[in-house]
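Attaching a single structure in structure tokens format; questions to follow.
Note that one protein chain is taken out, while the other chains of the complex remain in position.
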Amino acid sequence: MSQVPADRRYAKSHEWARLLPDGSVEIGITDHAQHALGDLVFVEVPEPGRVLAAGDACAVVESVKAASDVYSPIAGTVLESNADLGASPELVNQDCYGRGWLMRLQPAASTALDALLGPAAYSAQLAAEGG
Amino acid sequence: MNQILEKSIFEYSREGRGATAQHPPALSGAAAAAAAEVQSTLPAALRRRSKPLLPEVSELDVVRHFTRLSQLNFSIDTNFYPLGSCTMKYNPKACNQFAMLPEFLARHPLAPDSQGQGFLSCMFELQEMLKEVTGMKAVSLNPMAGAHGEFAGVAMIRAYHRARGDLARNEIIVPEAAHGTNPATATMCGCVVREIPVDAEGDVDIAALENVVGPNTAGIMLTNPSTLGVFERKIQQVARIVHGAGGLLYYDGANLNAILGKVRPGDMGFDVIHMNLHKTFSTPHGGGGPGAGAVGVSARLEPFLPVPVVGREGETYRWLTEADRPQSIGRLSAFMGNAGVLLRAYVYMRMLGRSGMSQVGEFATLNANYLLAKLRAAGFDLAYPTRRASHEFIITLRRQAKELNVTAMDVAKRLLDYGFHAPTTYFPLLVPECLLIEPTETESRETLDAFVEAMVAILAEAEVDASKLKGAPWTMPVRRLDDVRAAKQLELTWKPVNSAA
Partner (left out) sequence: MAFIPHTEHDVREMLEAIGAPSIDALFDEIPAALRVQGLEGIPEGLSEMAIGRLMSERARQDGRPLSFLGAGAYEHHIPSAVWAITTRGEFYSAYTPYQAEASQGTLQLIHEYQTMISSLTGMEVSNASLYDGGSAVAEAALMAVRAHRKSKSLRILVPSTVNPNYRRVAVSTAGNQGLRFETVAYSRETGCIDPSALETFRGEDLAALVIQQPNFFGQFEDVDALTDWAHSAGMLVIAVVNPTSLAMLKPPGEWGAKGADICVGEGQPLGVPLSSGGPYFGFMTTRLEYVRSMPGRIVGRTVDLEGKQGYTLTLQAREQHIRRGKATSNICTNQGLLMTAATIYMSLLGPAGLAKVAESCMARTQQLQSALCRVRGVRAAFVGPRFHESVLLLDRPAAAVLRSLETQGILGGVDLAADYPELGPALLVCATETKTDDDIERFGNALGVALQAARAA
């Protein structure tokens, strides 16, 4: 049964986005996604300064089974990426909503998260997919 | 099988040791003078200063080490190897013997055609025989592997549309069950991939196909029988729809063994095909290669074949190159392709001959259907229970995974303890916990019976104690290697034990 915390919003492609107090948006992949991938062996994250549109492939998460693109749920500019993932990609498996965050963006619009799914809607999607 | 692991060749090294009988003789006279001259004029800046890490060992060390390594392998020569989609049939020793006749081995690729009529006649006749078994109009032997042949095929499709000014056609349709090389190839050719589903019976979803074809369709990539182990029954309809929309049909020949001598891709409406000579025509798998991916085409694609192609003028054979074939998609290898592999395929086809080749399809299909019947009777679930097997079929262990907590991988590993290489696991991706089983025609029914017995025994073990499977294999030199660690802590070269890792 995947975890779907209430304090953030979700994209259909299994990324999450969370508004931080300073107005930036933190992004990662969901519990469903990390579970499907299996143990991560490598994470490729974008460089600061990169400008992203909503839906742009911006990172790659690689397990022995698969190397999947991560799509930015919102438009924005990359402020920083999680430097711990270089040595410890397993953080994404262990704590995908906390220490396993991927990147932080400066959103292009303050209303950026409105278009995303809320926790209930995302949970419903997972149930429909059978996960 | 040898259970004792073998140390690394580098651990045998002793400085100054070597297989001196293999060194070139010492130079004297004019040669020695020449040697002195070149050494004195070689600039210091170009010289190697560090000794390369190559073993310093005796010839006996080399022979023992690599012989022992070979004994750590499963192979067709030692084990039943029912890998679906790989066609692990017997590789006749004659094919190797005659392809390695000294004159064939010694011939330089740029030797003139006049000094290669023997070799070229084999290549020409191979082209002709491949045309006949596939029903295509022309063949190129150039591509060096199946995926390479796929690349040539899709590149030819693109070239055809471009030559007609039809520049919008850049979409390649691929069934979701397709082998991974298909979409990868399409992308390599600068195309966009459109995936379509298959229906519950394993046939291409016709409605989905009709939805996706249009003015951007370059073509569709199919294999028949499909990767699901069943014949694509609606193939003629598929051909009509795709041709009707202006696209071409590409045949992935990976499963040609099922229909050799019974059905021809050209007759099914395919415009271009690749053949895996290392599957259907029994050239060696060699631990991962070399393959050969000859391509066959219909008349409209003939000008685009990759070069070189063997031509015949009267009684003389010669290579036709870019100069002879200006519309060719070009050359895909520095020389003419995997000549030695092609010679092996030639010998194989000549030994089988007309009746032998028809029997390939017949007995591959007989063996697969027999194995299917026995496994079904033993309680295994078929992925497509209403369908005949082609030369392969799929069983799914989804029920056992749920009820007994054993996966297809667990069964595959336990089979190794019984002396059988596992079937293909987890391909096609569509069927959960699947085993894709292809016995091939060269196996006896006793071998098939023994395989069924092993599967039954393993299932019985699973019902009593799943850990017997989950901890398998028990009798191999290594057990369940840590893939995650291999990818995270990359150790891709040998390092001396005392060096900082």
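Details
Labels A and B are assigned to the chains in the order they are written; within every chain, residues are numbered from 1.
Rule of thumb we're sticking to: a residue touches a chain if its C-beta (ideal position, glycine included) is under 8 Å from a C-beta of that chain, and two chains touch if they have at least 3 such contacts.
What you see is a predicted model, and the numbers here were worked out from it, not measured in a lab.
Put simply, the hidden chain is in touch with A, B once you look at the whole complex. Which of B:233, B:312, B:398 or B:468 touches the hidden chain is settled by the complete complex: it is B:233.
Checked against the full complex, the one of B:299, B:351 or B:460 touching the unshown chain is B:351.
The missing chain lies against subunit A, touching residues 41-42, 44, 62-67, 69.
The rule is short, and it goes like this: only the chains that are shown with their structure count from here on.
Subunit B has its Cα centroid 38 Å from the Cα centroid of subunit A. Here subunit A touches subunit B in the complex through residues 38-39, 41-42, 62-64, 89, going by the rule given at the top. By the touch rule above, subunit B contacts subunit A in their complex via residues 483-484, 486-488.
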